[in-house]
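A protein chain is absent from this complex, but the other protein chains hold their places.
What follows is chain A.
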Amino acid sequence: MMLSKESEEFIANLKMYLMTSGKNEKEIHEISQELRDHLEDAESRGKTVDSVTGGSPETYLKNLSSEMKFDVFGILKVLPMLILLLAAYFITGSAIRGDLSFSLLSIIAYPVITLFGVVSYINFMRKMSISTWSTKKTMVILMTVQFVISISFLAVLFLDTFILDPLYIYIPSREIMWVIAAAGIATFIAGALWSKSWFTIIIPILLVGPDFAMHFVDVTVTQQLIISSSTLYIGLALVMLFIFLKNRKQTGQ
């Protein structure tokens, strides 16, 4: 049976809220299945999603969340893979381009900003899932978060390049860089198998694929920049479109 748009939205928000609150995946699946079942019965009798939430999804989800424990083991299980993947995102591209050298500043600052970024996004999604923000407000908050993160990265890059004498840690030979790049690629593949999704393969391909390909063709630096950035943006747009179409198909069933 098909649920109303409001109910589907409520279930999606419920999953998002509980996941970003660090609850157990299996328990989340169980309760969302149970509430879906309930909503089907309720809607077939002419009731709305308000009959479940009592009119306030926020209060209801907080109440539900307080009965579910924080899944420490679940998080400990994903953490190593996540750290490996993030490290691979940072290193693989540089290794392929052949400029694998990091200053002391960037080795400390990039992971800190990344951690801050990940925590901010999770927090944003958590707040968004129970809020009644307008689309405009949601976009403004998201863009502010993205702006702060990008500015922080740029600030480090700027400091690194112009102000501080980069304290280069270690510049490996070209052969070692290929080994590092291969290890990074292996991590992406392992990440895809582990998460059962293509994202950890598609996104790195878009990020480093053009650089890799241009190793073998003769192009100017400008052409290279244009090709790699347009591949990235067009690719990301295609991924978004794919997700959008897939979602629409699912809710349309």
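We adopt the following convention: a contact is a pair of C-beta atoms (placed from the backbone, for glycine too) under 8 Å apart; a residue touches a chain by one contact, two chains touch by 3 or more; residues count from 1.
The criterion applied here is as follows: contacts and distances are computed from a predicted model.
Novice: Pick from "PadR family transcriptional regulator", "Peptidase S24/S26A/S26B/S26C domain-containing protein", "Polyamine ABC transporter ATP-binding protein" or "Phosphoribosylformylglycinamidine synthase subunit PurQ" the UniProt protein name of the chain that isn't shown here.
Specialist: Of the names offered in "PadR family transcriptional regulator", "Peptidase S24/S26A/S26B/S26C domain-containing protein", "Polyamine ABC transporter ATP-binding protein" or "Phosphoribosylformylglycinamidine synthase subunit PurQ", the one UniProt assigns to the missing chain is "PadR family transcriptional regulator".
Novice: With the missing chain put back, which residues of chain A would touch it? List them for me.
Specialist: 1, 30-31, 33-38, 40-42, 47, 51-55, 60, 63-64, 66-68
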